[in-house]
Structure formats: structure tokens, C-alpha cells
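Encoded as C-alpha cells, here's the structure I'll be asking about.
Apart from one protein chain that is not included, each protein chain of the complex appears where it belongs.
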Amino acid sequence: MGNMKVREIIAKNIAPMLRDGELVNLGVGMPTMVGNYVDPSVHLMFHGENGTIGASRQIPNDMCDSPEKFLAWEDAHSGYRSDYKTGHKDLVNAGSYFITLDEGSCCFGLATSFAIARGGHLDATVLGALQVDQHADLANWLIPGKRENGMGGAMDILSGAKRAIIAMEHQTRGGSPKLLSKCTLPLTAVHCVDTVVTEKCIVGFDDEGFVIKAMYPGVTREELLSTIEGHVSFAEDMKEMII
Amino acid sequence: MGNMKVREIIAKNIAPMLRDGELVNLGVGMPTMVGNYVDPSVHLMFHGENGTIGASRQIPNDMCDSPEKFLAWEDAHSGYRSDYKTGHKDLVNAGSYFITLDEGSCCFGLATSFAIARGGHLDATVLGALQVDQHADLANWLIPGKRENGMGGAMDILSGAKRAIIAMEHQTRGGSPKLLSKCTLPLTAVHCVDTVVTEKCIVGFDDEGFVIKAMYPGVTREELLSTIEGHVSFAEDMKEMII
Amino acid sequence: MNKIITAEEAAKMVTSDKTVMISGFGISGTPNHIIQAIADSGVRGLSVISGDMGENDRGFRQGTAKLVGNHQIEKATLAFTGVNPEAAEMAASGELDLTFVPLGTLIERIRCGGYGLGGFYTKTGVGTLVAEGKETKIIDGEEYLFEKPLRADVALVKAYKADTLGNAVFRYTARNFNDTMATAADVTILEVEELVQPGEIGPDEVQLPGIFVNYIVEGKGAVL
Partner (left out) sequence: MNKIITAEEAAKMVTSDKTVMISGFGISGTPNHIIQAIADSGVRGLSVISGDMGENDRGFRQGTAKLVGNHQIEKATLAFTGVNPEAAEMAASGELDLTFVPLGTLIERIRCGGYGLGGFYTKTGVGTLVAEGKETKIIDGEEYLFEKPLRADVALVKAYKADTLGNAVFRYTARNFNDTMATAADVTILEVEELVQPGEIGPDEVQLPGIFVNYIVEGKGAVL
């Protein structure tokens, strides 16, 4: 299964977990793909941790081809020469890409943005991960010995979001499990994950460990048991993942 | 000396303590009179703890003569029918009187207002007091057994203002000292007072207690010593108060 | 996701088993139409968190003073009763249970509750009655008091204008507790003088994000 296909399966299976009217924070990378698969009848509000609710679309990044192009774009989209509907040099998402906003959106400073995250006002967050363990602990910010980029807002968002949904490939590139009895990498947050979606299964948690709630067509229980390290049980009402 | 004369002396002597460009919070009552005596060349900014910098003037309170008049005034000064230059139903000072604002003023919520107070951004506050003691402690909010009104913002403002200037009659109506070795009433804040101005003297503090820095013409040292309870010394460069 | 309700529907959510935040500083920025509906509902035994108890010193009761005058409030956490002497009298007679909190500490405790924090340290109140029974801590050589977050079941707040999503705009000193209280309750009900459609308030004009608002009551005209 190709990498694009894996990402598509994961995004497609997360999309129906987001409900009409909810405020959702999508992490950078695979999580942002989830928006593409949400049913058009479901209206979500997106929280941008850098200070928005209501992001509409990302503006193609052509203006970054050269410093000259960038300066020209900034000039044409500065002050009151442009606005939130058409794009503005002062309007970016948390990944620093220029965006537009829908009508009814709002902007605010970081203190308010993290009030929303930490204060329990975020219905769900979708984040990537390096490892998740059977205690619902998550590691996604640091590999010791590798370049350190910092945790950004992930720890805060996980400490406050009502539901944390993890979008993660089932195993490492080397074939090692990423669903573990105990994370070996430095943690981002403890007891925070509600659901993990991989290309093979959808995983929840009970007091003992992982609970497989849905499986991708063709994946066997044996395959899951051999690719997950930790206590695994299977839900009675096992579902099939969306293909 | 009549009560109005006493208040006038106190206000007149506090006014020159406020310097050009300073941000000042004036408590209700006598402190608000101080503004009337500030030299026109000295431009002060006034902090209203309910959420303004830049109060201009108080609007006469006639609209409160009757509920009908009040409703009519509110109606004419609501929404965008009036503004901060002409008065508005949503624009009051901390004493709940309608005010106007100068150009260059700003309004904010209470969290920001107390950031200004507590965060050290207030150059000076002028407040009334029931008692001040030689440790620079202040009591001005509660007389046990009497009706309790609450402390409002006084404790916060005293905890953060760079200078606390107290406007206070020299003695109680019964002739007891209000400048004491130790306050007998519940404290508003400890070690917070910089200067006390009464109708008889201007008082600062050193490690031992009160230091008289200026005296009203005709007041004797003996009179001060007999009306202040606590350690009193007299500044070498004794000044005369403004009459 | 229609957030629009009537003042009467809002009043029904205010019951004696709940803690209710009521915004406003004196008469400024108070949800008067919802307060009138609560007064009309006759509910009693309310627990309130607010800055003051409204105003009653101009010969008529305004804002929360109406609920005090109607004997509907049993206890309140507040900063002062300054402009409602009646409340202070009822407290002295034991009818009303008042807990005073310094104003700057009060707004910060409410923010703390809404912003998902566990508490904070302030110098306000050190060495006073306010410090009694409170944990203190020396931080960088200075003494501070520990203060805990405040939250409510229902917050009643007021803005000048909002869109139907609840994105709101205040005028002048009517902001006071409103933008903070709105974050700190399980259910936040916003009263507005003017209700508009999404898009009529620009993203930068919004002073209270609509995500903090559960219900909106349109209240046109003054109430006494």
C-alpha cells in the first residue's frame, strides 16, 4: 500500500468522527487532509492555534518562489489593500501558510487561542504521533539525538481538547510497532488519547489497554496482535473501516 | 476650618505630586478633586479601573432624576446614536457616573485594567483612608460591625501602583488620630503608602516611622506630635504646604 | 446550531441549584432583559458571582439590584456593594451571604477558570483579611497569595452587537467582566442590543469569539 493511500485511508476514517458544529484543531501534516473528507452537510469550525476560528482555504504558495515575488505579494496584500476573504500578509495558519477566512470568522491573540485549547472549548483535535501506548500516552515531539524543533502548542492542545484523535501510520518505516505497552520516546501528554486511526485499525482504550474497534478489510486479528506491542482486546461490535 | 476647606487644601497639595505624562488612578471622593488643581501644563492620563484610560469629564447626573428621564437619556445615548465625546449609556467611571473621553483614549475589559494596576504600569494612585500607620500600612475598606461594602479594586491598585498617595483628614471627627503606630482597622494593604496628605501636614516614611515633610502654615510641631500616634520625625528640609 | 433564544428561555436555565455569573459593572454591560426575565420568573435562592449587586442609589433598582430587591439571591461572591446599599443592609441582617474578593483577583480567578488553569499567585491581599486561610508562597523574595479558579454553571453576559454565531462587540466600559465571564461557564448566554448575520462583523472587530457563546438573547431598548 502506497504512502498516499495510507494517508487517505486514515483521513477518510477520521472524517466521520467529527460532528456538525464542532470546533476542531487539525495538526499539521496528515491531519489537515481530514478536512477534505468531511461530509458537506457537516459544518465544522477550525481552530488555528496562532489565532483564528474559521479558516477557509490555503492560498497557493507561489509567492514564495523568490524574495521579489514575496515582497510584491506582501505589498499587494497589506494594510487595507486586501482582506480576509482574498488573503492578507497578516493572515496565516499555524503552519505559516497564507489562508483566507469564512464570513463569521474571528481572530485573536495567543492568550485567547490557548484559552480555547486548554479551557476545554475545543471539541476535538486531530494530531500525528510517533508512538501511542496502552495508557493513552502520546509521543510526538522529540526523538533524542535528532534535531529538536520544540513542542509548539501540542502539549497545551492535548491537555484541554475534549477528544484527541491520533492519525498515525500503523508501524514505523522499519516495521516496528508504534502502538506500544509504554512509549519509549519522550511524552507529549499522558492519558490523553481517545482514538488512534491507522491504515489497519481504529483503536480505543479501556482500563487494560488497547481496544480494536474497527479493522481495514483484509487485515486479520493475528496481524494486529503481531504489529501492536501491548495489551490488545477486540470490541464486540467490531466495525469495518472505510476503504 | 470647614470640611470643604480641608478637602481643598489636601487636593491642592497632592496635585503638584503628579507629573506630566503620568498614568494616575484617582479613588472616589476627595481624590477626584485633585484633578481640579493640576497645573494646565501638566498632562495626566487617568486610569478608570472599570476599563478606561483618558476620562475627560463627568456628565451632570440630571438623567437620574426619574426612571423616565433615565430611560430617555439611555435611549438617546445608546448604540451609535452618541459616542465617547458626547457621552454614552455604555461609558461610565468607576463610581458609575456617565463620563466623556478625550481623543486618544482607550477602553478595555477588567482583566487588562487590573494588569495595568497590578503590573506596575500605574505611576500613582490617590486614595482616601481611614487609618495609615508608621509601617506604611493602610486601612480604608472595613469598619467591623458597620455595613460591609467590599474592597472593590483598592487592594489590587495598592499592590501595584508605583506611588500611593493618601488623601486623608488629619483626625477622626471625634478628634482621634488616624496616623497610628499600628492600624486598628482591617488592612487594605501593607507597606504600600508613599505619602499621606492631611490638612495639617505631608507625611512620608523612613525605617522608624512617619517623617513630616511639610506643614500647613500655623501648625506647630507640638500639634502634630500630639495628633499623631506613633514614631514621628521632622524632615531637615521642612516645607510649607500650599494654602 | 441556532443559538437564538428568548429572555424567558434564558431565565429558565437560571435555577437555585446552579451558580450563575452575572456580568456588569454597576449598570454598565449588564444583561438587563435576562435579569428582568429572572425577576419575573420568581426563582429564589440564587448563588451569584458578579462584580457588584447592581445599583440602587438613584431612587430605582437597576441590573442585579432588582434580584436583590426581590429577595431572589441567597449568596454572592463579589467585589463591592458600593452602589447598592440595600445589598449591604441585607448582608448585615444575615439575609444575604456575601463573600468579598478584591476586584482584580475576582476577574483573574474567573479568567483562570475559563482559561483552563489551576490557580495563580497574586500580591493583592497579602497581610489582610483576604489572606486568611489561604496558602502563601515566597516567589523571588516576595510574598504571594494562592488564588483558585472560579467557574459557574451559567454565565449571563451582555454585548452591544453579535452575529448569530455569537461573535460579539462591546462598547466602551460595558466590556468589563463580559469577555472573561463568557469563557468560564458551562453555559454562556449572551444578551445583545443588535443581532446581525455572520460577515457583518469582521474577524478583527470581534472582541468575544462566538465559540464561547451557547445562546443569544436579543434585547432591544432600555429596561429599568
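Annotations
We just call them A, B and C in the order they show up, numbering each chain from 1.
Here is the rule we go by: a contact is a pair of C-beta atoms (placed from the backbone, for glycine too) under 8 Å apart; a residue touches a chain by one contact, two chains touch by 3 or more.
For clarity, every value in this text was computed on a predicted model and none was experimentally measured.
Interchain touches from the omitted chain, evaluated on the whole complex, reach A, B, C. The residue from A:I9, A:A164 or A:L187 that touches the chain not shown here is A:L187. Mapped onto chain C, the footprint of the missing chain covers residues 108, 112, 115-123, 137, 139-140, 142, 144, 148, 169-172, 203-204. Residues of chain B that touch the chain left out of view are 20-21, 23, 43, 45, 47, 52-54, 83-84, 101-108, 111-112, 114-121, 159-160.
Although one chain is not drawn, its touching partners on chain A can still be listed: residues 48-52, 64, 66-67, 70-71, 74-75, 78-79, 84, 88-96, 101, 107-111, 113-114, 117-118, 137, 142, 147-157, 159-160, 186-191.
In the analysis below, only the chains that are shown with their structure count from here on.
Common neighbours of chain A and chain B under the contact definition above: C.
The greatest centre-to-centre gap from chain A, using C-alpha centroids, is found for B.
Chain-level centrality, scored on Cα centres against the all-protein Cα centre, points to C.
Between chain B and chain C, the centres computed from C-alpha atoms are 27 Å apart.
Multi-chain contact residues of chain A (touching two or more other chains) are absent. Among the residues of chain C, those touching two or more other chains are numbered 111.
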